[in-house]
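Sending over a structure as structure tokens; questions will come in a sec.
Note that one protein chain of the assembly has been removed; the remaining protein chains are unaltered in position.
Here is chain A:
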Amino acid sequence: MSKPTSLFVIFFSLFVMSEAVFEDQVGKFDWRQQYVGKTLFAHFDSHSQSSKKLFLATDKNIFASFNSRTGDLFWRHVDKVGPEGTIDILLLHGQDALMVVGGGRLLRSWDTNMGGLNWEAVLDTGSFQAACFVAIQDTVKHVAVLKKAVISLHYLTNGHQKWVENLPDSDTVQYQAVYSGGEEEVYVLGVVPNSHLTIIAYSLEDGEIIKQRSVEAPWLSSVESSCVVIGQGVLMCVDPATLALYTLPIQAEEAPQFNQILLQVTPVQPRLESVVFPPQLYVHAFLKKDDSVGYRVLVQTQDHALTFIQQPGRVVWTREEALADVVTMEMVDLPLTGTQAELEGEFGKKADGLFPMVLKRLSSQVILLQVWLAHLWKLFYEARQPHGQVKNEVTIETLSRDEFNLQKMMVMVTASGKLFGIDSKSGSILWKHYLENVQPNAVFKLIVQRTTAHFPHPPQCTLLIKDKDTGLASLHVFNPIFGRKSHIAPPALPRPILQSLLLPVIDQDYAKVLLLVDDQYKVTAFPSTKNVLQQLQEMASSIFFYLIRSDQGNLSGFRLRKDLSTERIWEVVLPTEVQKIVAVNGKRPNEHVHSQGRVMGDRSVLYKYLNPNLLAVVTESTDAHPERAFVGVFLVDGVTGRIIHEAVQRKARGPVHFVHSENWVVYEYWNTKSRRNEFSVLELFEGTELYNSTVFSSLDRPHLPQVLQQTYIFPSPITTMEATLTEKGITSRHLLVGLPSGAILSLPKMFLDPRRPEVVTEHSREENLIPYAPEMPIRTEWFINYNQTVARVKGIYTAPSGLESTCLVVAYGLDIYQTRVYPSKQFDVLKDDYDYVLISSVLLALFFATMISKRLAQVKLLNRAWR
């Protein structure tokens, strides 16, 4: 039995394979952009004059090298997420870049040429304060690392520790800076806030304290924020309160004293805050060939853009590092071209008499002719150009929908509050808009209210920005194609907003209505014209919404009243001391399911339970003990609050990643008993009879669905998961799984099917069910991004295209990767490597062969007739 089964599996897998990209398809319809995040430290490579390297350490725990001429990435090292990988300091000396990582945990030295690691040394525990190179007569051989209570000296060549010393009085004095002036001493600066400054000099040889001095400084609270060492050991500090500048020679032998310089205050003078250069500005000054001073500046702006400026004020390049932290995104169809829109306009509107219609038709024909002529002229013009010079620049003006709607506008919202409009075909940024006054912890929700389908009304997107601290929300309404702010005034939202709800109701301008629920469960409609309010009143009894309060373990459902207030109709409480609600997911509103059931082996139908109001609620136990931890999946009807199904996975722990679509839920968790990742799939079926095939109402569903479940072992942890989406839902579904390695796996849903049989039967073979195997394979051909790994995949966005076979995929995280997937292969379009030349030449050859042989046959017949 087992042998035929395995043969069957192999045979089947041969069918499923061949998803991968061919070598010549690389980069044809996919692109990747790599980002590094907000810069913390930057250094110019001053090792040689002609060097064009630039070294950055960022808040995303990345150490990267850039080409300073173009802004391209040379190499990049992505460290662990969180405090374990934070870069505390980056120092550059010659070929070596020195880094303290993880709050003073590790000291690393990198080779700046190749980006390779020279050595790594583990430091003693203690929070990191400062580090500096220690030079003796301009030759740097050591590095000093200052921690809260300890100072240590390391060799630059191998990282070995030369000596380590405890700092005196480290519980009262805050040691915050270390300085070496090129002599045999290392100075440590500490401060007792608002009292005095302590300077300790250590011997370079053995770490003995040579000198220890104290300087009165009652105005000083922190060396780190208000002092800097300039020149040959001169400490310069600033006191913002009195607008005074203080200087102190560190190495001075005599009794030290701060020299106070009071600053002139004039109205034009900016407010003095810090003597330290703002960390957003990195200046590199150098001597030019004619001995004049040149400079280059790297500017980090508030919107996380990194701009490189050269001396005459010329911007050499700009990197939009805000895209390293995309929060949410949407894909919007591009508008039709002018001519297409013109034709749409002609046929889209009501007829207004015979003569105007004829005129309109004629004028549109003239426009078409004009466009065609312009196209011909362009072809002719481009043909005259040398081949390499022809550039297909995508600009916002030339943007138009292609034949199969494969090119779309990606609207991306980043954590910094900057919005981007990116062309999905080329990846070029077409517009950007920075929203000021966005709190760093704000929550965003992007809603497409009107697509491009309603010409001449412009498309409209609304971004809901909620401030986590105050709970107040604001709306930013904009045109997703051009990025311009819409002139439509969003409603004033005086109360904190809890959730929003996009209704399929449209106003007279074809904009979908957005309902905003405030903390008193009152509803605000946007747009709120009279027409909309009337429609809402009519439909109020069929509009429901649910709210989930994770902190209270509370799920509640509400119904809209005619006066736009609400009434609570159900409530489910999951005790928070046992489990907490982690995530909830309904179905995507633009998802279509073509087939209403599944055909069994005996040719009967198992109808799917396609409840559009079904919610998948995932909970995790508060008890983290491996024996008692569990993961719960509740399927709740969002209208009635009825729990359709609950699945509890014992000895399991999160993070749970899940996808809810059609009639299935797929979730992934960590099995604490077997210590492995597992995939589980739940499928809901109505049975062999449909209860009501014409309408679906949650209020009239007496029977619970049949639920099937199966679990598989997955050999890798995952970071995110999403399902493919196509226009009509005919194409089979795949799951797109983001792996920590940066690969994106396209896993056929067929492998996650609870009806996979353990014993192969005639019926199951008829159904094309793969026999159950507990291990889920990962095949490298299933990686849709071949070697273009996406670091730290945070989310995957899928959008249908105009072709049923094709689904557009955007994976975002640190990088952005865009591609297309064909879950059932390209069944509706010729492949892009289709051999047109061969086929047409064969056809032509056959045609001519037919003609010639016909003629020959005629001649022969005639000859025979004459014989």
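In this section, a residue touches a chain if its C-beta (ideal position, glycine included) is under 8 Å from a C-beta of that chain, and two chains touch if they have at least 3 such contacts; residues count from 1.
In the analysis below, contacts and distances are computed from a predicted model.
The complex includes a chain that is not drawn, and of the options "BHLH domain-containing protein", "DELLA protein", "Phospholipid:diacylglycerol acyltransferase" or "ER membrane protein complex subunit 4" the UniProt name matching it is "ER membrane protein complex subunit 4".
Between the chain not shown and the residues A:164, A:406, A:605 or A:829, the one that touches is A:605.
Remark: the omitted chain is touched by one listed residue; of A:544, A:714 or A:797 this is A:544.
Listed residues A:95, A:486, A:499 or A:824: the one in touch with the omitted chain is A:499.
Checked against the hidden chain, the listed residues A:226, A:613, A:806 or A:819 yield one contact partner: A:613. From the set A:304, A:319, A:432 or A:445, the residue in touch with the chain omitted from the display is A:445, counting the whole complex. By the touch criterion stated above, the residues of chain A touching the omitted chain are 443, 445, 464, 466, 473, 497-505, 515, 517, 539, 542-550, 581, 583-584, 586, 592-593, 595-597, 599-600, 603-605, 610, 612-613, 638-639, 688, 690, 692-699.
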